[in-house]
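Have a look at the structure that comes next, please.
Only one protein chain is missing from this complex, and each of the others stays in its spot.
Right, chain A next:
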Amino acid sequence: RDVCTLFHCLQHRKQRSSVRLDDNLLTHGTLQKNLEGYVGFANLPNQVYRKSVKRGFEFTLMVVGESGLGKSTLINSLFLTDLYSPEYPGPSHRIKKTVQVEQSKVLVKEGGVQLLLTIVDTPGFGDAVDNSNCWQPVIDYIDSKFEDYLNAESRVNRRLMPDSRVQCCLYFIAPSGHGLKPLDIEFMKRLHEKVNIIPLIAKADTMTPEECQQFKKQIMKEIQEHKIKIYEFPETDDEEEMKMIRRIKDRLPLAVVGSNTIIEVNGKRVRGRQYPWGVAEVENGEHCDFTILRNMLIRTHMQDLKDVTNNVHYENYRSRKLAAVTYNGVDNNKNKGQLTKSPLAQMEEERRDHVSKMRKMEQEMEQVFEMKVKEKLQKLRDSEVELQRRHEQMKKNLEAQHRELEERRRQHEEEKGGWEAQQRILEQQKLDASRTLEKNKKKKIF
């Protein structure tokens, strides 16, 4: 693909002749140059892309709205995943007394590209009887992420800088058909300078197209009246893109329907919601704006959302924070603002942290080592005892055998003695017999 565009460009370049020469070309003179031949730095975007693909991308998305507006379903529909499923029920299935801020992570892979998606949910928002300040936990969360990033940026050692800042906030408006609720207005007014807000009309299949149109107009009017700054699409030079952007702008706020159930319509398999009077198709542009939202969020403006968060919202936070510290001279930050310490002290602290961590690890390792040593010793002792026992056993056996042997020998001696005695007696008898025989013989002779 590159070779084709390159060739095209070369052709193009040959026809153009736009070398302007400035007269005062001393140090730092800049002029547009024509290239006679291909150098190759047009390859740079590929080099950047290769590195990014290796590392993977990240994106943090926040969803805010009352319970039951279909937030979880929409997330599942957008990213074709079951982030919230029967195993991990979404926050809407759990009853919350106060507003919580929860985050879940999903790793989405497609075509060799990896996206680590963090979804920040706000269960309990707007669900209580008294909803005053229910936006505060949300604001605190966003600020804390900015603070984390600011601290990471100010550290001496900046090798790892994880980015968990909220890059986009989908605000769900209930389809009342009338206009914005006071809660909606309050929330958006407080958050439009901290995060990119994209307002959505939830469960849009409860309205007819005319009602929807009316509702949208009303909402946009109110947004302008209250000077709420929702996310603005950047201007581009490309005519095609501008057309697309204008189409999106006309349909703000986007009316969405979410579903992951697959239904057959006219032989096609589509995602939708089945009613007795028909099927509301999720991906049908005439039924709802889901496709527009998905394309905008993922396929065209994800990078821009990240850039605006980094260049505008984060910088606002940073300047305000740093200005507060500098001008007042006093530590205005309630948390341990690491910026107020001198970097030398900060490095000391980092080093102390590191040392104590190392020490803890060392201790743990020593403990484990000691335990192992004890075990081994015990084993050795046990086997020693065992050996001793066997030794005793064997000695006893030996002694028993000895005794037995002794016994036998004694018996044998006894027997021998007895036998010998018998022999002597026999001998004696024999002798006696022979003497008597002799005597008799002698007698006989006489």
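Assume a residue touches a chain if its C-beta (ideal position, glycine included) is under 8 Å from a C-beta of that chain, and two chains touch if they have at least 3 such contacts; residues count from 1.
By definition in this document, contacts and distances are computed from a predicted model.
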Omitted chain (choose from "Integrator complex subunit 11", "Neuronal-specific septin-3", "Kv channel interacting protein 3a, calsenilin isoform X3" or "creatine kinase") - UniProt protein name: "Neuronal-specific septin-3"
Omitted-chain contact residue, chosen from A:Q213, A:Q274 or A:N311: A:N311
Omitted-chain contact residue, chosen from A:N157, A:T208, A:Q274 or A:Q422: A:N157
Touch list for chain A against the chain that is not drawn: 2, 5-6, 9, 25-45, 47-49, 51-54, 57, 78-83, 85, 88, 100, 102-113, 115, 118, 156-159, 260, 262, 269, 271, 294-295, 298-304, 307, 311, 315, 318-319, 322-323, 325-326, 339, 342-344, 347
